[in-house]
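For this depiction, one protein chain was excluded, whereas all remaining protein chains were kept in their positions.
The first chain written gets the first letter, and so on, giving A and B; residue counts start at 1 in each chain.
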Amino acid sequence: MAEKLNRRLGLPIALLIVCLILPFFLSPLWIRITTEVLMWAALAQSWNIIGGYTGYLSFGHGAFFGLGAYVTGILMVHLGWPFGIGLLASGILAALLALVIGYPTLRLRGAYFAIATWAFGEMIRQIAIILEITGGAFGMQLPSYLNLPFFYYLMLGITALTYLTTHILLERARFGLKLLAIREQEEAAEMVGVDTVSIKMEAFALSAFFPGVIGGINAYWVTYIHPDSVLGAQLTDFMVVMAFLGGIGSLWGPFLGAVLVQLVQRVLWLVWGEGTFYLVIIGGAICAVVLFIPNGLIGLMEARIFSPREALGQWRKAIKW
Amino acid sequence: MILEAIDLTKSFGGVMAINHLSLQVEKGMILGLIGPNGSGKTTFFNLVTGLYRPDGGKVIFHGKEITGLRPHRICGLGIGRTFQVPAPFGKMTVLENVMVGTFVHASTMKAARKLALEILEKVRLDDKADQLVLNVTLEDRKRLELARALATKPSLLLLDEVMSGLTPAEVKASIELIRELRTEELTLIVVEHIMDVILSLCDRIAVLDYGQKIAEDIPDRIVNNPEVIKAYLGERYRA
Partner (left out) sequence: MELFLQTLIDGLLIGGLIIVVGIGFSLCFGVMHIVDFAVGEWVMVGAYTGFIFVKYFGHDPMTYLPIIFLIFCALGWLIYPLIYRAVSGKRHNPVLMGLVFTFGLSILAKGGALSVWGYHIQSISTWLSGKSLDVVVATVPALRFAGFVFGILVTLFFMLFLYKTKFGVIIRATAQDRDTASLLGVDVRRVGGLVYSLYAGMTGMSGILIGALFSIHAAMGAKYSTLAFFVVVLAGMGYVPGVIIAALVLGLLQSFVGVYIGGRYTLVALFMVMYGVLLITPKGILRRGI
């Protein structure tokens, strides 16, 4: 509940404006990097909706991203549909899939839900490898569209939409409070009139919609997708670590987490060359966060262990004397 | 008759927690529910509120059968309940906790907030409205449980050991509060172990033992009932 950060509309709007004009000042490499960071910020937030706010850890969430990628790919390549329709279909189908698997699995308690979603994620990947229409293990090629700014702004748009939706529905509306109630005391919430089954399903579907669309955008952007690239476990791993590091259940936590993790990953790549060592750091980071800062960095700020506002306030006080 | 439980049974594994229990509650009364631990009082509450499904029997509320309905629907129909061990929503403020309850009737956040504040005033918790529940005392948590249940605008309120863990002064304050509540269109079923509370508050008392109702009567006659004395009370309260 970083209400103090939320109420200050100024910061998000400034951030948005900066992002809007950024491409004019950046080299193509950096535009690409920023697009990726935005993508992860949105993915982490999507996970946060079901994992952080509702308290149901979805360990197979990458499946929605992959599904979106393949749906857009299949619709464009095999049916010749336009990209925009493909995106919409991706989002809707991902949400539908979430409803379908959510109905039985959201009944399960914490650990079981995590295992069930993990299994689901792996299953989707296996299915993608087996099916022909997805190109099997070799993946599929989408039509090429080389327009970096297009994808940048598209990604910015969906990310902004994700955050705006989270802000409105989860921080400001009854929906969000109900989710929190479910997370804290599900039985008591039910007793007090909250239709926990419906609300959980809605949250899950919402949390799947955005990754679906983003998966579609990513597919068209990178033009080549295969089971490991869009359905691999690392996708969920990243979403989880970003949300946790930044602060689950908060609006800006995932953003912070995404930026930091991407930063660390790229620095590591620079220093050690593209490799897999960053996974060690990611894994270690998750462990460290759970052990030392379970509320994430946002939690640290709220607990006044580190508060920029307070620091500013104290400094202001000091200079008045 | 606002609530009627007809021949309820419920078993867990081999244990029969509720054994052919029938109970009728008249509108506007305060019914006390007493009995030794394990006699089925909380299970009865769970059956009425829909947390458990009875193995047999029916629950009728306002003339309509509610057996097997999901708890949130039963809540919407007008039954509220507090838990023996308070289960507040930890990472929210006191006000937000109550607001969740108001969502049954309030359709906007603004209306919810307003209603929640009114209820907090009624239970005298309004000064703590913006405190995180984690930082709040047991007595206040019990009040909060009550407030949250009241927020759903129930016509029947089930109170499960609201007084346990409170000091005598706090108990007195709680009794006052409950008396105040009763003057509105609210029927209460109160589970308590503190006999003085039950005797002073309730119009009628039902006694459970091993999942069965062994007596139901006005307080004066209950304390003299030999079955009740044997099962639960002991000789102390005999008039």
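The rule we apply is simple: a residue touches a chain if its C-beta (ideal position, glycine included) is under 8 Å from a C-beta of that chain, and two chains touch if they have at least 3 such contacts.
Small disclaimer: the values here were computed from a predicted structure and weren't measured.
From the options A:123, A:168, A:222 or A:267, the residue with contact to the chain not on display is A:123.
Among A:42, A:57, A:93 or A:219, the one in contact with the hidden chain is A:57. Of A:161, A:279 or A:300, it is A:279 that touches the chain left out of the display.
Summarising the interface, chain A meets the missing chain with residues 55, 57, 59, 104-105, 107-108, 110-112, 114-116, 118-120, 122-123, 126-127, 129-130, 233, 237, 240-241, 244, 275-287, 289-291, 294.
Here is the rule we go by: only the chains that are shown with their structure count from here on.
Once the centre of each chain is set as its mean CA position, chain A and chain B turn out to be 42 Å apart.
The touching residues of chain A, counted against chain B in their complex, run 1, 172-174, 177-178, 180-181, 184-185, 187-197, 249.
Residues 49, 51, 70-73, 75-76, 80-81, 83, 87-92, 96, 99-101, 103-104, 109, 112, 148-149, 151-152 of chain B touch chain A in their complex.
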